[in-house]
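Omission of a single protein chain aside, the complex is shown with its protein chains in their original locations.
In this document, chain identifiers A and B correspond to the written order of the chains, with residue numbering beginning at 1 in each.
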Amino acid sequence: MLYAPWWMPPNAAAHGYAVDTLMRWDVGAMVGCFVLAHGLLIWLLLRPRRSSTAPLTRSVELLPLLLLTALYIAMAISAERVWAHERFEGAAPAALRVEVVGQQFQWYFHYPGADATYGTSQPQLVNAALGNPLGLDPEDSHGADDIVASELVLPIGREVDLQLRSLDVIHGFFLPDMRLKQNAVPGQSLHVHFTPVHEGVYPVLCSQLCGLGHARMQARLRVVSASAYQGWLASRAPHHAEVAAQ
Amino acid sequence: MPATFTRSVVDSDRKRKDPGFGGRPPLDRRPTGGGGGDENWENHSRGRGPRALLIRYRLGVFSALAGDLMFFMALVTAFFFRQSSGHFDPHGAYQLDWRALAMPPILYINTAILLLSSLTMEIARRQLFREVDVMEEWLGLGRPVARRVTPWLMATAILGVAFLIGQWMAWSDLAQQGLFFASNPSSHFFYLITGAHGAHLVLGVLGIFAALASLTLLRRLELRQIFVDCMAWYWHSMGLFWIFLFGMLVFCQ
Partner (left out) sequence: MSEAHTVPGSSRSRVARIFASLFTTDHRTLGIRYLLLSLIAVAAGTLLSLAMRIQLAWPGIPFPRHGPMLPEEYLSLVTMHGTLMVFFVLTTAPQSGFASLVLPAQIGARRMALPWLNAAGFWIVALALVVLLSAFLLPAGGPISGWTSYPPLSAVPAAGPGQGAGMDVWLVSIGLFCIGSWLSAVNMLATIVGERVRGMTLGRMPLTVWSWMVSSLLILLAFTVLFAALVLLLCDRHIGTAFFIPRGDLVSGQIVGHGDGSPLLWLHLFWFFGHPEVYIAILPAMGLVSGLVANFSRRTIVGYPLMAATTVLIGLLGFLVWGHHMFVSGMNPYAGNAFALTTMAIAVPSTAKVFSWLGTLWGGGLHRTTPMLFALGFISFFIAGGVTGPILALPALDAYLHNTFFVVGHFHLIMAMAGGFAIFAGVYYWFPLMTGRLMNERLGRWHFWLSLVAAYGTFLPMHLEGLAGRPRHYYQLTGSTSSLASLMPMERGVTWAAFVLGTAQLIFLANLCWSSRHGRPAGENPWQATTLEWAAATPSEIFRGPYEYGAAAHDQAQNGAHKQDFTSQWESLREQE
């Protein structure tokens, strides 16, 4: 997974193309402003000193300001449309649901299993050593077929509805390749959704300072074909059923 | 300090020599306000005269109180934010953990006491600027201003202490009901807000005692006036803050 370290890694999510286009335009425009302004600054610094220059008329001074204001408005409108498209509406009902749980310093991915319902979890039941890192309630039948994984495996081309929460402190769920970032806040359950469109292995990072292990709070996102995803689910499901039965 | 720039010496010399009041008696002919921003340069000279000094200190007190108001506003914001935050129970219902807190009845008496103390404080403040007395005291013919102000200040201080005792009784009332600081968000805020306000009033009572002492200790009449005047504005503001905060605690549970 090589990419030039001066731009974003290649996009792998359906909504990311709009983000990338926006980023290219806006960074381009702003670099243009930077270069123009600095060209002017350098010229002003280097030109021979004159005792008096004819002062610019008010309109010449106000025109660039108006132009830039127009640019800001255009940037705001175009970006708000992208944002609205990403966040204002929830995922489609058919979306795959995965719960993402952050804990110092580990991401857990909680699949609801065949019944499509998450088992309830309680903080006092959390015990990673006994194989129950999320504190799933063994008396809740919904939890019996749940899968808890330390990597996020998703089928390509299917929308996924992520439900983010955190057990302890604020974590930042960051998928650079999916152009997705959202904090996982303890006490809150936040939804984000996206559609992966390229197979591959991608990093899952923590973007919000969460303690001394912040830098190593990383996981993997594997985007695989639909059949490989079903195979992975099958390979995980029975194993977890045993744990839950204990 | 390696300052070798001579102008500061000149300045401080001049500062000491020039009392800066133009030898006028400290009369406040416009006893209200505390404005500033007065752009009428011809009618009065800036930075001169006791009134300018009074305005300078009032300005300081009012800007400090503006900051203080923001402190309480932050607590109020947190109050409403916290009131609406809850959690989902296992059945998926949203549960608020806020339990409405019934105000201890003594708080109403306390409020009345505080209002009364504001009244006595205002009377004390008005006594500061009675022209006849000020002239007499300024000319060194006696201490009529101090004599008139002292009882009202004493009354304010006593009422202030009574208010604080009353607040303490309200706290112990709640504590007897088993409601402590950490019991519930509503009690967090009750103790926090009354505590923060009480701390301000403790400072205020200490300030009034200091003002009483200043009536005999401070040599310049205008400084005595300023001290009491500023304390009065502080005290009134604390009364206003309390009415606002108490109203919120009563009506917004």
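Rule of thumb we're sticking to: a contact is a pair of C-beta atoms (placed from the backbone, for glycine too) under 8 Å apart; a residue touches a chain by one contact, two chains touch by 3 or more.
Keep in mind that this is a model prediction, so the values were computed, not measured.
Considering the whole complex, the residue from A:Leu40, A:Ala92, A:Leu130 or A:Ala226 that touches the absent chain is A:Leu40. If you put the missing chain back, the residues of chain A touching it would be 1-3, 5-9, 18-19, 22-23, 26-27, 30-31, 33-34, 37-38, 40-41, 44-45, 47, 49-56, 61, 64-65, 68-69, 72-73, 75-76, 79-80, 82-84, 86-88, 103-104, 122-124, 126, 135, 167-170, 172, 174, 176, 179-183, 185-188, 190, 201-216, 218-220. The missing chain lies against chain B, touching residues 1-16, 36-37, 39, 41, 45-47, 52, 55-57, 59-60, 63-64, 66-68, 70-75, 77-78, 81-82, 85-87, 95-97, 181-182, 184-185, 188, 192, 196.
In the analysis below, only the chains that are shown with their structure count from here on.
We define each chain's centre as the mean of its Cα atoms; on that basis chain A and chain B are separated by 50 Å.
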